[in-house]
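Encoded as structure tokens, the structure appears first; notes follow it.
Missing here is one protein chain; the remaining ones are kept as they sit in the complex.
Note that the chains take the letters A, B and C in the order they are written out, and that residue 1 is the start of every chain.
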Amino acid sequence: MAIRTVVWGENIHEKTNQVVAEIYPDGMHSTIAKALNGDAAISATTATLQEAEHGLPQSRLDETDVLVWWGHKDHGAVNDEIVERVAKRVWEGMGLIVLHSGHFSKIFKRLMGTPCALKWREAGERERLWTINQRHPIAAGIGEHFELENEEMYGEQFSVPEPLETVFISWFQGGEVFRSGLTWRRGAGNIFYFRPGHETYPTYHDVNVQKVLINGVKWAYNPEGALKSITDAPNVPVEKALEPIVERGPRLHQAGEAGYR
Amino acid sequence: MAIRTVVWGENIHEKTNQVVAEIYPDGMHSTIAKALNGDAAISATTATLQEAEHGLPQSRLDETDVLVWWGHKDHGAVNDEIVERVAKRVWEGMGLIVLHSGHFSKIFKRLMGTPCALKWREAGERERLWTINQRHPIAAGIGEHFELENEEMYGEQFSVPEPLETVFISWFQGGEVFRSGLTWRRGAGNIFYFRPGHETYPTYHDVNVQKVLINGVKWAYNPEGALKSITDAPNVPVEKALEPIVERGPRLHQAGEAGYR
Amino acid sequence: MAIRTVVWGENIHEKTNQVVAEIYPDGMHSTIAKALNGDAAISATTATLQEAEHGLPQSRLDETDVLVWWGHKDHGAVNDEIVERVAKRVWEGMGLIVLHSGHFSKIFKRLMGTPCALKWREAGERERLWTINQRHPIAAGIGEHFELENEEMYGEQFSVPEPLETVFISWFQGGEVFRSGLTWRRGAGNIFYFRPGHETYPTYHDVNVQKVLINGVKWAYNPEGALKSITDAPNVPVEKALEPIVERGPRLHQAGEAGYR
Partner (left out) sequence: MAIRTVVWGENIHEKTNQVVAEIYPDGMHSTIAKALNGDAAISATTATLQEAEHGLPQSRLDETDVLVWWGHKDHGAVNDEIVERVAKRVWEGMGLIVLHSGHFSKIFKRLMGTPCALKWREAGERERLWTINQRHPIAAGIGEHFELENEEMYGEQFSVPEPLETVFISWFQGGEVFRSGLTWRRGAGNIFYFRPGHETYPTYHDVNVQKVLINGVKWAYNPEGALKSITDAPNVPVEKALEPIVERGPRLHQAGEAGYR
């Protein structure tokens, strides 16, 4: 069965900015989903900010294996309750790929627990992405490096937690560097941040970028099924201890009582 | 100058539970602060839930090097605004030590980005903490292991992010294990989670526990001063690029405009 | 195509110790290989210390996707040249699974760069392995924990580098704990250390142990092919720089000269 992937797009600049509309007439999310669907192992659909529940009702998330997130102009418009819903699905095992300006999305900041800030410059300069581990699944088929002739610059310090692995580092024409491909695991969920993708450039039409996205979805996919218990804090009563023990000393909780949260 | 340390205590069970009140007549926070003050390099004071702003006004946090956090009964009573204030100070470089049931505190969950759940049993069983890296600063003077004759059991899976380093792992009489000493860095702030400390047992009177707490404060202390810029996302205009570049292609932002958040 | 797996066995105690011979009449390596072959995705064969080149000529290693290593009695008998050959294949992308007493094998110590020491006790005590991340691919189908009624104890401190991820932690009846499932990446090669497997107990006949081994082989397998260039240190001449630069200042090497090693 194909990896059920939802590409979430903010879908604002595509409607309001002439440059963006011309590059992505059907929206960035559609371009990305189309690229993912180019691989038979992936079945991608889209969701946008403007839809009811931003297109992410619980029932749909429950049947989503990997969520791809692009937002920029209006992170604040994303409903907090839906952010929590997405976070819980990631902990349960849904993969999450966060793109470019999504570094400041509520969901990414929620899962990182850090500011996720960086420096930036919008000058259409050259970006060169270097592969740090050429046999990392996310870098499959990429080689030593690839270039994007026009991109927004993102510069370090990128205030995220130390990653599980650094997959790409970007060189920028104007003199900066940036860790542009990073992975983390949160609960049972695999998270991949991928830097490129400023909306005024045709980045998601680039074949290497598309290859990384396809690899990323495959890497983030956890086939083992949802770990629904990830938020549980079960009491193990003395009489069910794996080794026989006798209760000693005072306790706060009555038998069968839940713990405090 | 001594490390300015604030020990934050929820201070509820000490007032409402006879057993706890007898073990910690002045509150757990006072016992911990007194132990820390036994080391000349540390200057510890206390703060509690019941104080104005929970005893953590911005002015005090700005002069705090390390914050120690113990809470259990009423995590929900901690004001969200103060949680954000503490998180920002951690990102800027304030050390944070989270104790025992503080695994479910708002501030710990905020900084981890995960459920921080675990299994538990209140049976006064034996806990033996094994040192994973005997020369880690937090384990200084501890040796291979130490025991607590009566403790609450916490069992894996502990749903936190993969740590920077595992310092201690606990063995429990009833058959479970738990990663009981873990470190992370978030922004410029060092975070240490230390498992023992159930309020119905005299854990914070234990000399090894006190030693770990003293070590933990010293480890968490970042002498370099607050990195106030940690949440900034500065624009670097083309004319200030470190390497001379010429602007190419369209852009979204006018000169001097801030980025979206 | 199935994952080409070689199970390497020292094959000494099976020949010299009556107890071991009765549990593993065809050798531990054969029992393990048979278990792996129970999964259609894996094609496992065996190699032993006593064969020419220990059964690991370069031509065979070049066609091996994952190597499983069990040794104990005579680590020193393994030829240093073959150790280097195996190490290079791991860097190129061959997966490596090191079992039990293999912690002191030359190849494991070579790849870890540490003593890989631990404490031990041979008393047939109960071991309980706890899953730290229940959705890690290596833990697929394992659940929260499983037990081995009789095993040798291994205790911390286990002097290996901080792992990529901790998959299992063991509880021992006699009071110790041990990180019994750990992963690392070295070059393009995935490495998994799995603790159980003392030769005087029927550990490799255990269904959970077999499941972990199968999972481990699948996890360690890198389908991207050998990264032959992993040991290269190529010179990039000025005229082939990706950005036009002019040579400035003195240099040590003549054009086309290799670097020092």
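As a convention for this text, contacts are C-beta pairs under 8 Å (C-beta built on N, C-alpha and C of every residue); 3 or more make two chains touch, one makes a residue touch a chain.
Given the structure is predicted, the values throughout are model-derived calculations rather than measurements.
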item	value
Visible chains in contact with the missing one	A, B, C
Contact partner of the left-out chain, one of A:134, A:150, A:190 or A:203	A:134
Missing-partner contacts on chain A, residue numbers	128, 130-134, 144, 155-158, 162, 165-166, 169-172, 175-177, 179
Missing-partner contacts on chain B, residue numbers	93, 128, 133-135, 137, 140, 145, 164-165, 173, 185, 187-188, 222, 224, 227, 242-243
Contact set of chain C toward the excluded chain (per top definition)	13, 17, 19, 72-76, 87, 91, 101, 104, 110-115, 117-125, 150, 153, 155, 159, 161-162, 164, 173-176, 184-187, 199-201, 230-238, 241-243, 245-253, 259-261
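Note that in this section only the chains that are shown with their structure count from here on.
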item	value
Remotest chain, chain C as reference, centres from CA atoms	B
Approximate Å spacing (C-alpha centroids) for the pair chain B, chain C	36
Between chain B and chain A, distance of the C-alpha-averaged centres to the nearest whole Å	27
Gap in Å, rounded to a whole number, between the CA centres of chain C and chain A	31
Chain A: positions in contact with at least two other chains	164, 173, 185, 187, 242-243
